[in-house]
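Pasting a structure here, questions to come.
For this view, one protein chain was removed and the others were kept in their places.
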Amino acid sequence: MKDIVAVWWFGGDSRRVAWPNMRNILDLEGRLVGEAPIDIETTRRLYRALIETRAYDKKGTTLQRQGRLATYAPLLGQEAAQVGSAAALDPHDWMVATYRDAGAMWMQGYPWEVLLLSRSGDERGGRPPVHVDVLPPSITVGAHMIHAVGISWAEKLQGTDRIAITYFGDGATSEGDFHEAMNFAGVFKTPTVFLCQNNGYAISMPRERQTASDTIAQKADAYGMVGEQVDGNDLFAVYEATKEAVDRARAGEGATLIEAVTYRVGPHTTNDDPGRYRDPEEERLALDRDPIERVRRYLEHEGAWDADWEEAVQAKASTTIERAVELAESLLPPSPEDIFGAVYEEMSPDLRRQFEQVTS
Amino acid sequence: MKDIVAVWWFGGDSRRVAWPNMRNILDLEGRLVGEAPIDIETTRRLYRALIETRAYDKKGTTLQRQGRLATYAPLLGQEAAQVGSAAALDPHDWMVATYRDAGAMWMQGYPWEVLLLSRSGDERGGRPPVHVDVLPPSITVGAHMIHAVGISWAEKLQGTDRIAITYFGDGATSEGDFHEAMNFAGVFKTPTVFLCQNNGYAISMPRERQTASDTIAQKADAYGMVGEQVDGNDLFAVYEATKEAVDRARAGEGATLIEAVTYRVGPHTTNDDPGRYRDPEEERLALDRDPIERVRRYLEHEGAWDADWEEAVQAKASTTIERAVELAESLLPPSPEDIFGAVYEEMSPDLRRQFEQVTS
Amino acid sequence: MSELTLAGALTDALATALDKDQRVLVIGEDVGQTGGVFRITDGLIGRFGDQRVIDTPVAESGIVGAAFGMAVAGLRPVAEIQFMGFSYPAYDQILSHVARIRNRSQHRFSAPMVIRMPCGGGFGAAEHHSESTEAIYAHIPGLKVVIPATPYDAKGLLLAAIDSPDPVIFLEPIRLYRLVREEVPEGYYTVEIGKARIETEGSDVSIITWGAMTHEVREAVEVLAADGISAEMVDLRTLRPLDEDAIIDSVQKTGRAVVVQEAPKTAGFGAEIAALIGERALYSLHAPVERVAGWDTTIPLKKAEHRYMPTTEAIVAAARRTLDA
Partner (left out) sequence: MSELTLAGALTDALATALDKDQRVLVIGEDVGQTGGVFRITDGLIGRFGDQRVIDTPVAESGIVGAAFGMAVAGLRPVAEIQFMGFSYPAYDQILSHVARIRNRSQHRFSAPMVIRMPCGGGFGAAEHHSESTEAIYAHIPGLKVVIPATPYDAKGLLLAAIDSPDPVIFLEPIRLYRLVREEVPEGYYTVEIGKARIETEGSDVSIITWGAMTHEVREAVEVLAADGISAEMVDLRTLRPLDEDAIIDSVQKTGRAVVVQEAPKTAGFGAEIAALIGERALYSLHAPVERVAGWDTTIPLKKAEHRYMPTTEAIVAAARRTLDA
């Protein structure tokens, strides 16, 4: 059983990869191969979150095709990795994530409409509500992980129990900044959780061309840090591993690297054509590993799912997302004030002169 | 036996560190605990090289104190790590090393007088003779390792059997560029040897504050690369490990990371005062591990050393270094032509205008 | 001859170089199977193989540093940085090593390599995808900085850059990639690095620019012409080494100058041009040199980007001011 779960079709030539140490709790048919880390009610709540995340994602792709978003990077297939990990956080924990992590960011309080704004080419998309300590989605690959280290380090120095989680991809692990972030976290034992979604690709580059190490998880060892590989399409495994990492961080035991193995079912962004670099067969095989269907089946086995509830969940998700789209689209475009006024806390005299030229 | 050899006094608080897997061949008394990788004649040749390197190093410190060099970074105590590793190269192999690696660079053909020039504040110190493919000593920490990767990769692409070795310190492993260099070498299986001299310090920072990993060698694993820790004060161990790495690289089997554990007996540079950050007791203990004395004793045990020969070797070394100093100091300072003429292959018109202003 | 876009001309240049010189290779993120995010390397891997068209991990410092090593060892790498905004992680490699190895080694080693990067905004891209930081490269001794504005120049300059014995930062204005087609000669030819191009001769005012802003300047020249004002359009093509004489000759002739850049105004490369004119042509000037530039803000995202980009109208107005002065 365990064995089948651990096999992935992966990489440019649809290579078969077996990672024997990957943490796994729910198998492909939604049966437990370990112990469920959360109760049924929580699972149902997270199921709703998975559905809502997917509804957002589908909408994102559609809106971009319609020219209503500037760019969109689909997260299709990565819902469990994002929802499961974010579910392990406290509401006041910090999050530093990327362009593809809408599901995680929303879980931590970043509203859908603000996420949409960020993808529509509006600076206000980087401004979550007060008390939501989630940084604007990072577009530069790699640079943001050290921010989570600095943030959580500051919390540690100030004696709070807040931790920081940072999301990044397999590609990001190649950047020098990944190394410096991991190394600082190791040396200073910062309360940081490094959550890598290994979705098999960095744009067109398959995971095995990104690094010659067998797993990304093992890189933790180079920093004296705990590293673990989990099935990123297994909500329970992701939740449990993240929860352990969060608990360790909060207990002062330092940082953890989690490699959540998942698959980027869609293109890199809506501008990308995966047909140029991977076998469509791979995408088909990925369907068998759908992270949401697995939870659905689990709930069904447990007698906690039926078609009516599903319909209600889907309907609610779609209403929520439609409402977010309306909200985002109802905003007037950013004003010159928004642009000139946010370079510094106060406009400097030369900037004010330019501002007055624009507005006069 | 093995055990004693592997124990090091190390770090700001003179901590005792035992690294059980460290490769070791010659023990502290100069007795073999493994098999000698080179014959007696070669050992005698390398002994002379060790002595000459130390003579250069002592002279460097003296000259700087006399204001005859601009800066000097002593390599005292690291002679075996440098001479032993460089001895494993072919003459046409590439080398990319640092400000502290005069011993290794000289072994590969970089003349003492040119090394002295580089430390005296003269651009011509970066110009080794034709056919000596050793780059100018790198002053920026970390950036140069990827150069060795690119160079050796080019050789591989061109189908030659030339490899590249790069020298760097424990501190350099914290830079992002170390990571990118290691990762590229892993992915592209470049014929590169990464030779880290872990000398316990990066200026004032002890090794254990640089990274939380137990060893630097284990970092290789993050890149699917072979990594090994060797006693860097053991000429034979360093030679043997490097030779194996060089052979693997030449055979197309990719890169290796070698951590040569040694000790920076002197200050970081002649401007530095180690008294501010380490217990002098540590320096005293390091004497027991002297890399040259160990070889001397070995030769003595083997009947290949006597006081007369020693005197001759010492005399020869000191003459050679004196001669290099004379040569370096006999040069006129660089001309405006040297400065303006080496920005581009040919001076651009605007640069020529400036040049004419200076020379008119 | 074939009708090519600027993007097409670049692909053609790369293919021509790869074909002509075995030492040339292309290296960067996604340059292989996908042909790069802008498809500039499209088809090259099929034709030249993955030893000469090399996909790398996501690591810009590594790309530049490895290409540097290759150049030192005798190859002629053409590195692609996906967007100018992602060149900053490689800034140390570029400034401290690529630009300096010839001086550091007194000609013993050199780095004949090209670093290509798409630059500029105006197409509603995501954050960090619309940068115009040419000034941070143009300031560095040892680098050449080239920025073509036409398909013909793009091919000729890229071939010249690949042939250059010294490293070249090759900036590609994204907005021009597919804006127009132009006849581009087949096969090998070069356009000399360090020479500006007078696109339109004129006698009343010199408008000096480079890269994507040539588009707005061209329009401005037409608007002014319709109004009886004869503007001379100077496309610098190379920022370093700068064709000072072309600039000074033009301004001495017209007595008026407008410098147009997309980058934020303060300490942009336009300051160098304005300073230079003040230095070498002050007595010819009938009016202050006008700088038309981006505001001193980060270039806004899609919805407010139009407020930032220097417009044809702004250029026309600046030219008129020099005439009214």
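The letters A, B and C name the chains in turn, as written, and every chain counts its residues from 1.
Here, a contact is a pair of C-beta atoms (placed from the backbone, for glycine too) under 8 Å apart; a residue touches a chain by one contact, two chains touch by 3 or more.
The model shown is predicted, which means the values in this text are computed figures rather than measured ones.
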Chains still shown that are in contact with the chain withheld from the display: A, B, C
Decide which residue listed in B:W19, B:Y99, B:Y167 or B:F184 touches the omitted chain of the complex. B:Y99
Which candidate, C:A67, C:A135, C:A149 or C:L176, sits in contact with the chain we can't see? C:A135
Among B:G77, B:G103 or B:G142, the residue in touch with the chain that has been omitted: B:G142
Sites on chain A contacted by the missing partner chain, in the whole complex: 94, 96, 123-124, 126-128, 130, 135-136, 140, 143-144, 146-155, 157-158, 164, 176-177, 180-181, 183-184, 187, 338-339, 342-345, 348-351
Hidden partner sits against chain B at residues 12, 70-71, 99, 120-123, 139-143, 171-172, 174-177, 202-205, 209-211, 271-273, 276-277, 333-336, 338-340, 343, 350-351, 354, 358
With the missing chain put back, which residues of chain C would touch it? List them for me. 61, 85, 88-89, 91-92, 95-96, 99-100, 103-104, 127-128, 133, 135-136, 138-139, 141-142, 240, 242, 263-264, 266-272, 274-280, 282, 285, 287-291, 296-298
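Keep this in mind: only the chains that are shown with their structure count from here on.
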How many angstrom lie between the centres of chain A and chain C, each centre taken as the mean Cα position? 36
Chain B and chain C: spacing of chain centres that average the CA atoms, whole Å: 41
Residues of chain B touching at least two other chains: 176-177, 180, 183, 187
Do you know which chain C residues sit against two or more other chains? 57, 59, 61-62, 89
